[in-house]
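Every protein chain of the complex appears in place save one, which is left out.
Here the chain labels run A and B in written order, and each chain numbers its own residues starting at 1.
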Amino acid sequence: MLYREAGQFKTTYAADQQIFPIRQDRIAVIALLAVAFVGVPLFASEYWFSAILIPFLIFALAALGLNVLTGYAGQLSLGSAAFMAVGAYAAYNFQLRIEGIPIMLSFILAGLTAAGVGVLFGLPSLRIKGFYLAVATLAAQFFIVWCLTKFPWLSNNSSSGVISTQKLIVFGYELDRPVEKYLLVLSIVVLMAFAAKNMVRSSTGRAWMAVRDMDVAASVIGIRLMPTKLLAFAVSSFYCGVAGAMYAFCYLGSVEPDGFSLDMSFKILFMIIIGGVGSIMGSFLGAAFILLLPIFLDIALPYCADLFGLPFSSATVSHIQILVFGGLIMFFLIVEPHGLARLWQIAKEKLRLWPFPH
Amino acid sequence: MSKKIGEVILDLQNISLRFGGVKALTDISFDVRRHEIRAIIGPNGAGKSSMLNVINGVYHPQEGKIFWHGNERKRMEPHMAARQNIARTFQNIALFKGMSVLDNIMTGRVTRMKANFIEHALWFGRARQEELAHRQKVEEVIDFLEIQHIRKTPVGRLPYGLQKRVELGRALAAEPSMLLLDEPMAGMNVEEKQDMCRFILDVNDQFGTTIVLIEHDMGVVMDISDRVVVLDYGKKIGDGVPDEVKNNEDVIRAYLGAGH
Partner (left out) sequence: MNFFLEVLIGGLLSGVMYALVALGFVMIYKASGVFNFAQGAMVYLAALSVVGCLEKGAPLWLAIILAFVIMTLFGIATEKFVLRKLVNQPPIALFMATIGLAFFIEGLAPMIFGSEPRALELGIVDEPIPWILDNWNMVISKFDLVAAGVAAVLVATLALFFQYTRVGRALRAVADDHQAALSIGIPLQHIWAIVWGVAGFVALVAGMMWGARNGVQFALTFTALKALPVLILGGFTSVPGAIVGGLIIGASEKLAEIYIPPVMQDLFGGNFGGIEGWFPYVLALLFLLVRPEGLFGERHIDRV
């Protein structure tokens, strides 16, 4: 009864083209942002910030980046983690090598660096498609991580490429408490999420989706395939790069190239499959799901084991985690290829009619 | 109805196209005049779709010359054809399945939108004005084709006839000077065909769009087109006004088989 659009008439195209055309949605989003910016900092514990909320936001941003490329532009990539690595190491080097550079500027430059590398590895997409391209992005995954390990200059000559990030100083104020880092990450992620939404609802996003759905038709109506695909690679890598920089600076504080493994790339891919391919909100839902699931299993499995009197080692728990991930991916692809975002949409449609069935 | 057919705007001279050893088109010449409805007919496999693909740059003929508004055209890519105001529809509907009707038709205006992705990301200034201005234009197309009720529906969910109409809408949204239609009425029932005929004639009449049309329904072709080209096995066997073509012996033979 509460969720109705009856009586909300749109008299201009501007009103119809809003991000959230239904009033209740706008209220809900504002409420959510208020909770995230004000409520959470007041009540959440340090553990929540540094172990759950910050990584959640960072991975949501990376998933968003991959979603731009895979979900909207239709180019499957298995190298997202490598582009995060580029962002992390670029931000570190900008801080290290340019005296007094503001941290925000080095994040942006890190994103741009990742975008450049992304375009480079996106070039093959002009000639190859589908899983050929997916395999090509593996080249990026392996090559980039190898470079970061082997070229000592990139990690300031540290052994095996480990870097410890510099202090986070924003406008002269040092952010060292988890809540401060959380607010910084949150602000960046929210801004970038809105920017992504704006891109995908405008001509840029329509060009991406046109290329995804049928590239020959797209070029016939005047979309130039090369710049469109490369822009998707650039934007996607920019997002991953910024996520990587925050992963290093705001989450772990110290990273090594091998941390940005193929497994991490897969995890980001799983986030968008489960959350919803081609959905901004899906990236967030998927990130939350993939990050919370292991925590949930860690707690639930030993409990179940006790209940049934099964001997459970920690190895078994990790095997079950992998198995559940794999199973869920297949399950979602079969049952709901558009992921949690689609389920959410269906729920909303039902809610609009509730309490009547039709 | 007095209709002014103008000068030659597209002139194809001695076009030959091969795929490996297979000859799709052999030495074909014909022209298209401003404001006319020009039909290409012929049995299956005659090379009709290949002809359209040559016109808008999807295929590149090995031999022959193409003149567009009197200038010889060099090798070109499909997206360049769109920029020269040539739009088209496809034999097997080539809509963007994951997008709504509105978005599909909006893509038709892509060549006219100037804002870049950064402006889009910020949703500011030119980007915002453009989206609104073009939405206005697209709504006109939607009104013209009488598909207001489905504008927010994903095209994948629409029945075949409506999808064809949406595809025409996407082409029209580009405000083309030349429109290539590849079997716009295939698989439609009589009523849908009548609607589509009406749209084609209206487009030609109201907007002055030149139309090149492939169609199998002879009744329709003879009714609406000004001139007809007939292809068979990649060769041109007839060219002229409908009555001429109807009585051309080669054409009759191609359609009815030898011995008739």
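Operating definition for what follows: contacts are C-beta pairs under 8 Å (C-beta built on N, C-alpha and C of every residue); 3 or more make two chains touch, one makes a residue touch a chain.
Worth saying up front: this structure is predicted, and the values here are computed from it rather than measured.
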Candidate in contact with the missing chain, chosen from A:A73, A:A136 or A:L301: A:A136
Among A:A6, A:L42, A:I299 or A:I334, single out the residue that touches the unshown chain. A:I334
Residue by residue, what part of chain A touches the chain that was omitted? 74, 76, 123-124, 127-128, 130-132, 134-136, 138-139, 142-143, 146, 149-152, 216-217, 220, 262, 266, 269-270, 273, 315-316, 319-330, 333-334, 337
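By our rule, only the chains that are shown with their structure count from here on.
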Per the C-alpha means, the centres of chain A and chain B lie apart by a whole-Å value of 41
Quick one: which bits of chain B touch chain A in the complex? Just the residue numbers, please. 56, 58, 77-79, 81-83, 87-88, 90, 94-99, 103, 106-111, 113, 115-117, 120-123, 127, 130-132, 135-136, 139, 170-171, 174
Going by the contact rule at the top, pick out the chain A residues touching chain B in the complex. 13-14, 17, 195-196, 198-199, 202-207, 209-210, 212-214, 216-225, 231, 235, 278
